[in-house]
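Note that this complex is displayed minus one protein chain, with the remaining chains in position.
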Amino acid sequence: MRKLLLGTTILGLGFGAAEAQTLNILMESVPDTRFVEELLPEFEAATGIDVELEVVNYAEMHTKLVPQLVSPTGSYDVIVVDFYWVGEFAKAGWLQPLDERIAADGFDTSVYFDSLQDLVGQVDGEQLMLPFYNYAMGLTYRHDLLEDPAEQAAFKEKYGIELRVPETWDEYLQQVEFFTRDTDGDGKNDFFGVVNQGLRPDPIAMEWSNYLFANGGRFHDESWQPMLDSPEAVKAVEDYKRNLEEFGPLGAASFGFDEAFNVAAQGKAYSYLTYNMFRTAYDDPSQSAVVDKMEIVAVPNGGLNGAWGWAIPNSSPDPDAAWTFLKWVESPEIAKKRAMLGGSPTRKDVFADEEVLAKYPYYPALENLLATSHNFPVFTYTPQFVEVLGRELSLAVTGEKTAEEAMQTANAELEALLKQDGKL
Amino acid sequence: MLVRRAAATILPHVVLVVFSAAILLPLLWVLRVSLTDKLTAYRIPPEWTEPRLDNYIEIFTAYRFADWFSNSLIVALASTLLALPLAVAMAYAFARHDTGGAPLRLGVLASQMLPPIVLVVPLFALFLGAGLLNTYAALVIAHLTFNIPFLAWMLVAFFEGEVRQLEEAARIEGATRFQAFIRVSVPLAAPGIMAAGLLGFILSWNEFLLALILSGRATQTLPVGLSSLETHRGVEIALLAAAALLAILPVFVLLPFLRKYLIKGLSLGALK
Partner (left out) sequence: MAATLAARDRRFGQLMAAPGLAALLLVIVFPILFTLYTSAFDFTLINPRHDTFVGFAHYARAFGLAEFGNALLVTLWFVVAVVVLEFAVGFLVALMLNAVERGKAVYYAILLCPLLINPVVVGLIWRMFLHPELGIANYVLGLVGLGPVNWLGDPRNAFWTLVVVDIWHQVSFMIVLLLAGLASLPKEPYEAARMEGAGTLACFWHVTLPLMRPVILVTLLIRLIFAVRTYDLVYIMTRGGPGQATDLVSYFIYRQAFVGLNIGQASALAVLLLLIVLVLTAWLYRHMRSLV
């Protein structure tokens, strides 16, 4: 009935529409989704466009999207795309280029971080998405312990260097070892230097990428030649395995990010290398026992970047209304409001906003995270490569393969996938 | 002798109590988690906090639990009620008249041996072509694809055996084939039909993949909706616990009905 009334109103106003315009959006369940949902009434009031926001589990989103995108007309006007589907979606031509609309409306895309434009903005010079929110990985650690004079003295005595926010990878590994303890004297460690997310495929693959970069390794060289059989990559696997086995909790080989976060949030770990949006979660007393005790910093050598982008699929029934929404949701005002609610912004102006900085003093650290981060290889078969890498790492961690064997297989399979994609 | 009798009455209860405890204890822990927050849920050793109903309120206010629940109820009831008569008739034909023989029987079941994931693309195309996407009809029809074969297979067993003679007696007394089917075979197979209906409801209630790709915002079912509580910033475990317990509610709606059927089932003949 409400729809009908609205429809007649619009008809009366001379918009010529037979019924209320409805925009269908498909999103995954991320914190930012809730904030967008909260702000939707503003959009509806400003434009008269009704929004139907459908939210699905992030892991299942791909399964839901693909049949939609393959067909000529789908149900969704606007979708969000994870960075590791970008190569695949671009190759299949499922997304509408936004360049003409951007030029026509003078929408400024220079406000986005370059690393995010590379990841979830432009593909081969075409703007296929607008960066929506970032989940670059960083090192979260117990700053209360790090700043404790007793700990500092003990650390200096043991390692001969200062205990400080780690600037080198070796320094961090020493801290991990240092903080791993048996606090109740039962012969088993119950406070851990690090908690890892060893679940196949993306949790372990994403987390390990930081170990790779930290060791100076890379996935491939400038000409896409894979470099996973390098000594740096093998060392990264060994570091990872050692952290997980010697300095981490039992069962970390099966942890997803939820299990790992809970170990850190319960105050049982010194550090957790994870997505930056967990920084906010540590300060939420309903899920964390370490409120105000955790801080985030860039991984030495730069960590892994990650982000989602807004896109208009080719199967979109109403691309014009979709663009109206994109312009609104990525406008400076709304982007700022989302950040104030606790979102993960992608625009530089939001990071520079005084109100935002006053509320979230750790934003400069996040900005640094984005500026120093490295991208995962984005090509058509990225998801498949994540599977391969996850499997091989898991085999190495459980001792079914050596680090060398695992990396050789991963390297060979990456090469095969790159060849299949024509990159090699 | 008396001791043996007593043991024979007590033994089943011992087994059943142990089994029920194995089922219930985890659910009681879920109940406990549903009355607290995530921080407390993961506190070891456990800490007891004042029970709160926040989670039960939040799944209705911040999430669309009521819609998910009613959508699931509509789809599961409709697909079971549609599938059941078709499956009963089919099972009867298979059992009594061996219609199509073993190849047809196995053929009907073979359609369920493909992993459903490969059927996603063609099924989506089918429903897109029929203009049924995002409707209840799509979900109900899609759920018939597994409910009919499974229910028919479950029911075949209940139309075999002793029933035949009773039915023939009815035929001799002048009943038509259909009358004999309705008045003799169906009542005799009632426990099976009830059980199959119940399981059909459950299959549909829990179905995830087809519901995921064929539903829209308005028709999202419970499994699809609840999976969104596994978010990119962790699992909303306390909300999930509350939702899981509410998802069990249909059992209590069914309980009076079940009681009647269970006792009726007994009266048809049993061990004693």
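Letters A and B mark the chains in the order given here, with residues in each chain numbered from 1 onward.
Convention: contacts are C-beta pairs under 8 Å (C-beta built on N, C-alpha and C of every residue); 3 or more make two chains touch, one makes a residue touch a chain.
Keep in mind it's a predicted model, so treat the numbers as computed, not measured.
Enquirer: Wait, the hidden chain, what does it touch out of the ones we have here?
Expert: Visible chains that the missing one touches: A, B.
Enquirer: Kindly state which of the options B:L77, B:L119 or B:A175 is in contact with the chain not pictured.
Expert: Candidates B:L77, B:L119 or B:A175; residue touching the omitted chain: B:L119.
Enquirer: Which residue, B:A6, B:A66, B:L81 or B:L109, contacts the hidden chain when the whole complex is considered?
Expert: Hidden-chain contact among the options goes to B:L109.
Enquirer: Name, in rising order, the residues on subunit A that touch the hidden chain in the full complex.
Expert: Touch set of subunit A with respect to the missing chain: 57, 59, 62-63, 66, 70, 88, 91-92, 198-201, 249-256, 258-259, 262-263, 266, 268, 380-381, 383-384, 387, 390-391, 394-395, 397-398, 400.
Enquirer: Please identify, in ascending order, the residues of subunit B that touch the omitted chain?
Expert: Subunit B touches the chain not shown through residues 8, 11-13, 15-16, 19-20, 22-24, 26-27, 29-30, 33, 41-46, 86-87, 89-90, 92-94, 96-100, 102, 104, 106, 108-123, 126, 141-142, 144-145, 148-150, 152-154, 156-158, 160-162, 177-178, 181, 188-192, 194-196, 198-199, 202, 205-206, 208, 222-223, 226-227, 230, 235, 237, 240-241, 243-244, 247-248, 250-252, 254-255, 258-259, 262-263, 265-266, 268-272.
We adopt the following convention: only the chains that are shown with their structure count from here on.
Enquirer: Mind checking the centre-to-centre distance between subunit A and subunit B? Centres are C-alpha means, answer in whole Å.
Expert: Distance between chain centres, rounded to whole Å: 38 Å.
Enquirer: Using the touch definition from the top, list the residues of subunit B that touch subunit A in their complex.
Expert: For this pair, the touching residues of subunit B are 37-39, 42-44, 62, 120-121, 124-125, 128, 133-134, 209, 212-213, 216-218, 220, 224, 227-235, 237.
Enquirer: Name, in rising order, each residue of subunit A that touches subunit B in their complex.
Expert: It comes out as residues 24, 28-31, 34, 52-60, 63-64, 67-68, 70-71, 73, 75, 135, 257-258, 261-262, 265-266, 275, 277-278, 281, 285-289.
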